[in-house]
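Omission of a single protein chain aside, the complex is shown with its protein chains in their original locations.
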Amino acid sequence: MVTITETPFDPWQTISQYQEQMQCDGEFGACATFVGTMRDMNEGDEVNGMLLEHYPGMTEKHLESIVANAEEKWGLLDTLVVHRVGELFPNDPIVLVAVWSAHRKDSFEACRFIMEDLKSKAPFWKKESLSEAEQQAGKNRWVENNTSGY
Amino acid sequence: MVTITETPFDPWQTISQYQEQMQCDGEFGACATFVGTMRDMNEGDEVNGMLLEHYPGMTEKHLESIVANAEEKWGLLDTLVVHRVGELFPNDPIVLVAVWSAHRKDSFEACRFIMEDLKSKAPFWKKESLSEAEQQAGKNRWVENNTSGY
Amino acid sequence: MQTIMTQSKVETVMTIKVLYFASLRELFGREEQALDCADIETVADVWKEVSAGYEVSQSVLNSVNQEYAELDTPVKAGDEVAFFPPVTGG
Partner (left out) sequence: MQTIMTQSKVETVMTIKVLYFASLRELFGREEQALDCADIETVADVWKEVSAGYEVSQSVLNSVNQEYAELDTPVKAGDEVAFFPPVTGG
């Protein structure tokens, strides 16, 4: 399942609730997850807030195609992707990827694959507010590139 | 932190509670986790229950050295390992590894490294009960080898 | 993708919907526009029409109908074309 949300979410509660309604009890031996969280520093600067923009429609389609690719490439039982958009603050969870499979190799590899594809291709854009003064003056900065995760 | 427990645990609640008392809010941008869960099938046979034996003392020491090795190799902010022992049933969580770091590459790699080292070297042994009848007759089987996760 | 339309509505479809995101939205000062599709054959033609002389660079990505596309990807009436910088989600 892929969800884009403007509402802050608790990643552990979200996984827990999702897992409870899954239909593969007893089948999954492995669950690999990744949670990306907003830090209060980036490139040496203090960051007070962030605006996360996306391309409604294309973003969902792209994430669903990433998940479909992963499910085809590995033997997965279920996959959950949640991504926050809108206004975020330090310590807010940004993204959650959880992958369930029978054996650990598949969920480990699929979870990392989904995150890397999401970071490099899913249409999201981050704009950072570096200080409250700058924020009020509208002097924010777009993050220009994601670093590689491999 | 490394914990061996005979008590069933909820992995998501355990991570959530551990994270709340961590002293690195705003610093961690990444958390990779792995949860291993007992399946109801193994090697084609239905499995009703499992006894997980360990070597008290050596197991804890070994897990702590794995965590120390990972923390030395990657830039980690915090690490949590929980492993169940005693009598387990299908769908019970067996092991939880959670790794927090500033960037995703470190937590992804360290989480997988810890799991592989745990599976190949930490002194735990699984004995499966294949059916209730066999269980009552004491005819259980030791799992002989863990499969590779790479 | 095709629907039966009355004659009066055909006119509205003879345009291309162009979207801008993030820094490109701010640069162009708009998030969306309808472009007459006359003389438009590719994404590059769309860019030339809307960019007011800005050079297209490696840091301008594009999509056609919500799929990643290239400058030489064909564009026709009714399509949705978007321009945006490298993505930074996750």
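Order of writing sets the chain letters: A, B and C. Residues in each chain are counted from 1.
As a convention for this text, a contact is a pair of C-beta atoms (placed from the backbone, for glycine too) under 8 Å apart; a residue touches a chain by one contact, two chains touch by 3 or more.
Because the structure is a prediction, the values reported are computed rather than measured.
**Q** For the unseen chain, which displayed partners does it touch in the full complex?
**A** It touches the following shown chains in the full complex: B.
**Q** Touching the absent chain in the whole complex: find that residue among B:Val2, B:Ile15, B:Ala32 or B:Leu52.
**A** Considering the complete complex, B:Leu52 is the one touching the chain left out.
**Q** Considering the whole complex, which of B:Gly26, B:Pro90 or B:Pro123 touches the chain not shown?
**A** Spelled out, the listed residue whose C-beta touches the missing chain is B:Pro123.
**Q** In the complete complex, which positions of chain B touch the hidden chain?
**A** Residues touching the hidden chain, for chain B, are 36, 52-55, 57-58, 61-62, 83, 94-95, 115, 118-127, 142-146.
Please note the rule applied: only the chains that are shown with their structure count from here on.
**Q** I need the common contact partners of chain B and chain C, sorted by label.
**A** Common neighbours, chain B/chain C: A.
**Q** Averaging only over C-alpha atoms, locate the centres of chain A and chain B and give their separation in whole Å.
**A** That gives a centre separation of 24 Å.
**Q** When you check chain A against every other chain, which residues touch at least two of them?
**A** Touching at least two other chains: 36, 115, 119.
**Q** Could you pull out the residues of chain C that touch at least 2 other chains?
**A** none
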